[in-house]
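Handing you a structure now.
Missing here is one protein chain; the remaining ones are kept as they sit in the complex.
Right, chain A next:
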């Protein structure tokens, strides 16, 4: 029983970390079809935002609360600049976008290395998040619970925004049918920029949260990126629901696999599972039904 609860929680926790990293991607990649390899570096920027905020503010608790919205703005602003400078010229060439944004990621990593140095830095965890909580006989770290809660909040907010606000309606309209949305008077340019802002901002938030469970180095973001992409691929393009299910499923699978084998084999296991899964559902878990050939 203890083991089961422990594994379930580890799975949920790994899944929530994956989800935080992947949520922004499922907007930019899933909704817009843009493969932003610099997304990992936006996460990294969020991490350093938390670090700098703590250096300035001092108090760990207050700085965390400040860093979360600031991280969103930092990530979002970087995304906006990237979209405006490069991505919008490449919407017709998705594979080239991947390579261009990889180049952007390289540059951003080196900027971080030159500004903050190559060694990893650490952010102090606030007092109220230290230690653990007893959950059905298993000690659960509070930081992991916080990230789980943050992931739930982030997903809920994104889902509500997409569902009920005018901006969300416009985003869904452009995803559904770009030309028809344009004829209805929606500026797809503005919607693209806005979607990219939100997606990149979520990367910044993820970065701030990730400082609670690990140290920050210029390559921090990269390590989360591939897994996050796999979540979006498995979940299906354009579906937040898919990203949630896929993140939790992959997280749980990885956690369970790791206990019976090694972490390195678990990575391989995840890859095999996804390839096999794509045999059954090549379009991912949930799909938007369209009549297009692609």
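Everything that follows uses one rule, which is that contacts are C-beta pairs under 8 Å (C-beta built on N, C-alpha and C of every residue); 3 or more make two chains touch, one makes a residue touch a chain; residues count from 1.
The rule we apply is simple: contacts and distances are computed from a predicted model.
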item: "PQQ-dependent catabolism-associated beta-propeller protein", "Urea ABC transporter permease subunit UrtC", "Aspartyl/glutamyl-tRNA(Asn/Gln) amidotransferase subunit B" or "Anti-sigma regulatory factor" - which is the UniProt name of the missing chain; value: "Urea ABC transporter permease subunit UrtC"
item: Of A:103, A:132 or A:176, the residue in touch with the unshown chain; value: A:103
item: Option from A:119, A:137, A:185 or A:282 whose C-beta touches the chain left out; value: A:282
item: Missing-chain contacts mapped onto chain A; value: 29, 33, 35, 86, 89-90, 93-96, 98-100, 102-107, 109-110, 113-114, 222, 226, 229-230, 233, 262-265, 267-268, 270-271, 274-275, 278-279, 282, 293-294
